[in-house]
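Here the complex is missing a single protein chain, while all its other protein chains stay put.
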Amino acid sequence: MPDRFDMLHLVGLLVVAGGLLLLVLTPQPEAGAMHGGRLDRAMEKQMLARARTDFLKQTYAPVVDLTASGEYAAALLKLKELGREYPGEPHGDILRGEILLAQQAWQPATASFVRGVKGNGDYVDAKSPLSRYESISRVVDEGLRQVGAQVKQHPDNSSLQETMRDLYYLQSRLAGGCE
Amino acid sequence: MPDRFDMLHLVGLLVVAGGLLLLVLTPQPEAGAMHGGRLDRAMEKQMLARARTDFLKQTYAPVVDLTASGEYAAALLKLKELGREYPGEPHGDILRGEILLAQQAWQPATASFVRGVKGNGDYVDAKSPLSRYESISRVVDEGLRQVGAQVKQHPDNSSLQETMRDLYYLQSRLAGGCE
Amino acid sequence: MPTLDRHFWLVIVASLALGIAGVGLAVAGNPENSGICISCFLENSAGALGLHDNARMQYLRPEIIGFVLGAVLSAGLFREFNSRGGSAPLVRLLAGIFLMIGCGVFIGCPIKLFLRLTAGDLTSLAGLAGLVAGVWIGLRGLAAGIHFGRAEKQRGSGWWIPCLGVALLLFYLFRPGFLLFSTSGSAAQHAPMLLSLGAGLLLGMLAQRSRFCITGSIRDSFLMRGRTPLLWGLLVFVVVAVGFNLFSGQFRLGMYGQPGAHLQHFWSFAGMALVGWLSVLIGGCPFRQLIKAGEGDADAGLVVIGMVIGGGLVQAWGLTATAAGVPFYGKVATLVGFLFLLTNSLLWRDRTS
Partner (left out) sequence: MPTLDRHFWLVIVASLALGIAGVGLAVAGNPENSGICISCFLENSAGALGLHDNARMQYLRPEIIGFVLGAVLSAGLFREFNSRGGSAPLVRLLAGIFLMIGCGVFIGCPIKLFLRLTAGDLTSLAGLAGLVAGVWIGLRGLAAGIHFGRAEKQRGSGWWIPCLGVALLLFYLFRPGFLLFSTSGSAAQHAPMLLSLGAGLLLGMLAQRSRFCITGSIRDSFLMRGRTPLLWGLLVFVVVAVGFNLFSGQFRLGMYGQPGAHLQHFWSFAGMALVGWLSVLIGGCPFRQLIKAGEGDADAGLVVIGMVIGGGLVQAWGLTATAAGVPFYGKVATLVGFLFLLTNSLLWRDRTS
């Protein structure tokens, strides 16, 4: 038998549940972008990601232009300069990888792509605005063929073996899976 | 008395503890910026914050220039344009507040500062690179005096009361405390 | 008057130390009115561990580590360490989460409530009323037979919170790369390292010896009127804090523009009522739970872990109040907390007696 204590608590449950329902159904003045002072978090994240992408595009635009016009040495110099201002920024590693690739320097190109992908996985995403899926796939396919052949000729060359490891790393990342 | 099971576990403890010590004392090749693929997190955060600040300065530079040369209408127009591209970005609210303040429009200026501070608390920080501590302090001191006097004359004016609430909010944020 | 025995004087000394440290640590660099605040500190620490990403609330507060390890030291020295556990563990963990929600909605734990009050912040009066009301309801529940079951001696349970305390101390000293430390916001405000850690250790030891507890003081005042030493301790704490706040120029009487406060008095009341009610049912305010966890009480340890998770969630989900008021989901979470309490009151009531 429920006594007075139980009844009070059951009434309390009803009252609080009713209050909750009322609260949820009342339109919130602060709804939309703001929730109690902080921006809606999903939107906030999107903003940050977008600002970051725009910033990278703006900041590294000179490098991309120099690369496009074939001025590789100047592009690498500009990258080095930007690297001092934004140390460890993976976008720099990816762009360096592309320049080295254009110069047919397989081993350093691979290493540079690996640094970039480790820093930001979006580069191996097919869908991301930063995606380099295509060019990294090409690096892996070509690299495994070329470097693989070289490794067979020089099985003791540790720098070639390291490049193979790098290529397997990129292959693994391209293959997907839970990170 | 410890039996064979206990002894095995004690030996296991010693072996694992020794392994741990060895691991910790061995210099890590990946030490420094990289820990297993992700950038050192503190550095990563710093980079992001810095990229964001730089991005804001670059993007909103035209607004700051227009404001400095007194072209308030053009500055507000430019802000509106940027607001479409980066909706909810608090930096825009802060700059709008400063323009409105320069135009002596207390009430909308206060509301604009409130939106900005709610979006990013760094603006009331004395030390942050984005700090607007000085100008917001001035808004609060002046505003409480001016709007306070007006409220006494028109106690039923709800928009004045809302501005008072906004001023108290900014005052509270300037006073600090745990957020 | 209570009997002026050794325990009475221990309580007075602990309260004195807490009052001095509570104001003094804020003077020395902690955020305003937050020289000691279990909920703020746990939110900061959860952020430092990466459990939320509010970049203005990440700092591994050494005071927290000091409280736990001070209690371990003191319990070890005076042979009061007692490894035990098993009393409604999952419920206690969830209670820890809801404690942080109640504190977040009010902005501050019961200790900070008194620190805000003694700095002249009149908005904290609504919280005080809520805390007293919550303790009173909780007491009525206990009297009606709510009981979470007896804890058992468990040799292997009570050591793990002390171990975690040591691990966090190592983290604090060696700062592995994954720890996050805010460079702006209230988490960037902190007293000097050794002062914070030393004050934490000292207070932890004193609190372990004296059983200092904010909600316990209120509870005992209901039960024993003026005869409990804890009530006198609370008074000493208030007097010392008011004096120190006046002396250091931090006292500013008023309702508006107070640091870390808001004007939604109903929710201040509700948040602290939730905390008071929960605290009585689980046997101690958030501060006391840290101390009990250091004494080997694994059930209190689960409350502590719940509070750390809660510290992450209230920030990650934006449940905490700001000067702008209580956010929508903070209100929802508070009401869910009352549903949790009411349901448990019905489920755990011993109807045999």
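Per-chain residue numbering starts at 1, and chain names A, B and C are given in the order in which the chains are listed.
To be clear about the criterion, a contact is a pair of C-beta atoms (placed from the backbone, for glycine too) under 8 Å apart; a residue touches a chain by one contact, two chains touch by 3 or more.
Values in this document were obtained by computation on a predicted structure and should not be read as measured data.
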Exercise for the section: Could you list, sorted by label, every displayed chain in contact with the chain left out? Expected result: A, B, C
Completion exercise
Among B:16, B:73 or B:126, contact with the omitted chain is made only by B:16
Problem - Residue of C:15, C:39 or C:87 touching the missing chain in the full complex - result: C:87
Practice task
Just the residue numbers, please: which parts of subunit A touch the chain that's not shown?
Solution key: 35, 40-42, 45-46, 49, 114, 118, 121-122, 125, 127-128, 140, 165, 168-169, 171-173, 175-179
Handout entry: Footprint left on subunit B by the chain that the document does not show
Key = 5-6, 9-10, 12-13, 16-17, 19-20, 23-24, 28, 30-31, 35-38, 41
Handout entry: Residue numbers in subunit C that touch the chain omitted from display
Key = 49-53, 85-91, 93-94, 148-149, 152, 154-157, 159-161, 176-178, 298-299, 301-302, 305, 309, 312-313, 315-318, 329, 344, 347-348
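In this text, only the chains that are shown with their structure count from here on.
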Practice task
Examine which chains touch each other and state the graph shape they make (line, ring, star, complete, other).
Solution key: complete
Fill in the blank from the handout: Max Cα-centre separation from subunit A goes to chain C
Practice task
Would you mind pulling out the distance in Å between where the CA atoms of subunit B average out and where those of subunit C do?
Solution key: 27
Fill in the blank from the handout: For the pair subunit A and subunit C, the C-alpha centroid-to-centroid distance in angstrom is 39
Problem - In subunit A, residues with contacts to at least two other chains - result: 37-38
Problem - Where subunit C touches two or more other chains, by residue - result: 320, 322, 324
